[in-house]
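To keep things clear, I will list the structure first and then write my remarks on it.
Note that this complex is displayed minus one protein chain, with the remaining chains in position.
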Amino acid sequence: MDERQFDSDEYIVIKALASPVQIIGLTRGDYTKPHHTENLDKNEVIVMQFTEKTSAIKIRGKAEIYTKHGVVNSGE
Amino acid sequence: MDERQFDSDEYIVIKALASPVQIIGLTRGDYTKPHHTENLDKNEVIVMQFTEKTSAIKIRGKAEIYTKHGVVNSGE
Amino acid sequence: MDERQFDSDEYIVIKALASPVQIIGLTRGDYTKPHHTENLDKNEVIVMQFTEKTSAIKIRGKAEIYTKHGVVNSGE
Amino acid sequence: MDERQFDSDEYIVIKALASPVQIIGLTRGDYTKPHHTENLDKNEVIVMQFTEKTSAIKIRGKAEIYTKHGVVNSGE
Amino acid sequence: MDERQFDSDEYIVIKALASPVQIIGLTRGDYTKPHHTENLDKNEVIVMQFTEKTSAIKIRGKAEIYTKHGVVNSGE
Amino acid sequence: MDERQFDSDEYIVIKALASPVQIIGLTRGDYTKPHHTENLDKNEVIVMQFTEKTSAIKIRGKAEIYTKHGVVNSGE
Amino acid sequence: MDERQFDSDEYIVIKALASPVQIIGLTRGDYTKPHHTENLDKNEVIVMQFTEKTSAIKIRGKAEIYTKHGVVNSGE
Amino acid sequence: MDERQFDSDEYIVIKALASPVQIIGLTRGDYTKPHHTENLDKNEVIVMQFTEKTSAIKIRGKAEIYTKHGVVNSGE
Amino acid sequence: MDERQFDSDEYIVIKALASPVQIIGLTRGDYTKPHHTENLDKNEVIVMQFTEKTSAIKIRGKAEIYTKHGVVNSGE
Amino acid sequence: MDERQFDSDEYIVIKALASPVQIIGLTRGDYTKPHHTENLDKNEVIVMQFTEKTSAIKIRGKAEIYTKHGVVNSGE
Amino acid sequence: MDERQFDSDEYIVIKALASPVQIIGLTRGDYTKPHHTENLDKNEVIVMQFTEKTSAIKIRGKAEIYTKHGVVNSGE
Partner (left out) sequence: MDERQFDSDEYIVIKALASPVQIIGLTRGDYTKPHHTENLDKNEVIVMQFTEKTSAIKIRGKAEIYTKHGVVNSGE
């Protein structure tokens, strides 16, 4: 792997409040497309970074999203 | 890919308050044009970075946009 | 593209309060001239960075502009 | 090992409140997949970093997760 | 273009309070001379950076200038 | 040893409240596995860094763990 | 131009309170001498940086000078 | 000695409250093992850094340990 | 000119309270000697940086000197 | 001397409250051993840095030790 | 001059309260010796940096010395 690694101290925290919560990583490169979907069951938590692959993270389903701009709720 | 990666810790958070919300990535290069449109349904959330490809993000539809300058509402 | 990329964490947020709002990118290079005009309809929001191409951003029409020096209103 | 090391001062702390708690490291590379599962018994604590291998950490089971965005509880 | 790019996160914001406001970019190089004049009509706003070309910005006409030293009014 | 050293100012402090407390270093590399177990007797204290070898530290037994996210107690 | 560019985020703001105000750039090099005089009319404002050419700025005439050490008034 | 030096401004302070206090340096390298034991008599103080050799410091006996996470007491 | 440029964001501000005020730049090099004297008339202001040439600035005559350690008055 | 110099802004201050106070520098290298003992008489003060040679400083005798973690007293 | 320039933003301010005040620059090199004496008359002010030549500044005579540790008075 020759690409320079993407260096960041940032991370977000997502807690699923219901099953399922879908966390979809979107690619950083020339084409923005989903490259991975991670499923969380109720009360599972994930701590995630942006990477050299992922520049956007989409959240579907009822969850709490902890970010540096505060806590945002997804889902109804 | 030979281009130097764009390194930033910044990200914004967008929560759709109605369906659909369109999030349009505009290119950084010589020509500023849309290169990707991401659709959010009501209550979906996206956490996004600027990238070496994207230097502007346009939001259409009813949404809350969390940024370092505060929370801005789009849509009516 | 051989030019060194312009690295900045700064961005501004513009919300259109009426249609249309014109956002005009002015070039950084030897000649300062408009290189792109982005139109916003009422209640659309754009989050923008300065780039290696753009060193000034001109706003025409009724809008709120969120910056590190506070919120400035354009238009009447 | 030729890869540039991933340099970060960040770490999170996880305390298991019941047995078992599963801590699943997800890979940073082209494919996001689990590469390691660490099991904690009740009242065990783990202090973890993101690495050049791991860009996401998933927590299953009843635990307290100490992060820079606050303390988040997983499990019921 | 071989010159090293001028890297700065600083920008100022200028709002025209009457027509016309002239914003005159002065060159950084061996000779300090105007290289560009941008005209703003009443209530137009411009967000500007210093560049490798521009090291001084002169404002003529009635305007509010938002800077890190506060807001300064030009014009009568 | 050709590997670039891992540079960090971070450290944690662990105080054993009962005997024994096991402090297990987990490897940073391709395989996450224990590479060292340090035993503390009651009232012994250890001050530890993450290293180029260790990216996770697991604590078993009754202890106080001083971290930048606060003090966490392991053991019953 | 082979000289390394002078990189600084600093700028000062000068507002003319009467006509004329003279702003005299003094050279950074081996000889300190005026290399440019910019004239401001009453109520004109200039936002200026130090450059690889200019290491001192002299103000003659009635003006307000906004700096990081506060606002200083020149002229009677 | 070809190894890159470990650069850190961090240090801890240890004060012995009884004799003897043992301060055991553990190695940073592939094998974590004691490489040095320093003995303190009652009321002696030591100010210590982590080094390219030492990534963990174990304290046995009654002492006050001053760290960036506060003061921790070892020994009964 | 082959010397590396002296990079600093620091500047001081001097306001003449009477005529004349002498501002004497002293050289940074092997010999400390005056290399330039700038004269200010009453109410003139100068904003000055240290340079690769100047490491000390001497002020004679009645003036206010704005520095990061506060405002100092010269002259009687 | 080919070794890279150890760069740090840190220093500690030690004041002897009785004679003698011994300040023992311990080596940073492969072997941790005393390489220098400095003696202070009552009311003498020493201001010390860690160096590329010294990574630990041991204080014997009655003294006040001023550090970034506060003032610690050695000796009875 | 091949020596790397000494880069620092620090400066001190000295105001003479009586005539004469002697400001003696001491050399940074292998031998610490006076290399320059600057004389100030009453009410003259000097703003000084440390340089690649000067690592200590001695003040004789009645003066106020403004430093980052506060204002210190020399002379009786």
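For reference, chains read A, B, C, D, E, F, G, H, I, J and K in written order, and residue numbers begin at 1 within each chain.
One rule holds in what follows: a residue touches a chain if its C-beta (ideal position, glycine included) is under 8 Å from a C-beta of that chain, and two chains touch if they have at least 3 such contacts.
In this text, all values refer to a predicted model and were calculated from it rather than measured experimentally.
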item: For the chain not depicted, the shown chains it touches; value: J, K
item: Residues from subunit K at the interface with the omitted partner, ascending; value: 3-4, 6-10, 12, 26, 28-32, 50, 52, 55-60, 63, 65, 67-70, 72-76
item: Where the missing chain touches subunit J, by residue; value: 1, 4-5, 7, 9, 11-13, 15, 25, 35-36, 38, 40-49, 51-54, 64, 66-68, 71
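By definition in this document, only the chains that are shown with their structure count from here on.
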item: Mutual neighbours - chains that touch subunit B and subunit H alike; value: none
item: Inter-chain centre distance, subunit A versus subunit F - centres from mean C-alpha coordinates, in Å; value: 28
item: Sequence positions of subunit H contacting 2 or more other chains; value: 4, 7, 9, 12, 52, 67-68
item: Chain-level touch network, classified as line, ring, star, complete or other; value: line
item: All chain pairs that touch each other; value: A-B, A-D, B-C, C-E, D-F, E-G, F-H, G-I, H-J, I-K
